[in-house]
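One chain of protein is taken out of this complex; the other chains stay put.
Right, chain A next:
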């Protein structure tokens, strides 16, 4: 579990990578996230050796795509999760998964500080809610996210409060659209 400060710190490190190609910032992110991505891949069925290789691919992608990270719409953990998930689908030859059309613009060069702050805090709240879930409910979510559940077994919602995060992301999308028109 991270604190609000950690979430913000990682977001700022990502921005340093994106803006200044800051390798020290990248090394700090690597130290925190690479072992977590490795655990995620192993829990998803990869052998430790394969997972080790894949983490390197994932972290190289984190560097390459750093400018796509938008702190008003995702935490660093969320953004890295999506990269790791896509790598896992390739790796385990899961069903092909087309991606939605990209927004026709990248994140704003200077993301709104307050929007980023609130989104990062809300993501922390979600982490706390996840930690408080009853064990069986959390186990079901883990099985889904570690690819150990078929889609027909996900009959109900996760029981996690996603409304506030959704509203913040929606707001950020609207701002981006206004900004572009």
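Assume contacts are C-beta pairs under 8 Å (C-beta built on N, C-alpha and C of every residue); 3 or more make two chains touch, one makes a residue touch a chain; residues count from 1.
Going forward, contacts and distances are computed from a predicted model.
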{"item": "From \"Sulfate adenylyltransferase subunit 2\", \"Putative copper ABC transporter substrate-binding protein\", \"histidine kinase\" or \"Transcriptional regulator\", the hidden chain's UniProt protein name", "value": "\"Transcriptional regulator\""}
{"item": "Touch list for chain A against the chain that is not drawn", "value": "1-2, 17-18, 21, 23, 26-27, 30-31, 33-40, 42-43, 48, 51-52, 55-56, 59-60, 63-68, 73-75, 77-82, 84-86, 88-89, 94-106, 123, 126-127, 130-131, 141-142, 144-145, 147, 149-152, 154-158, 160, 162, 165-167, 169-170, 173-174, 177"}
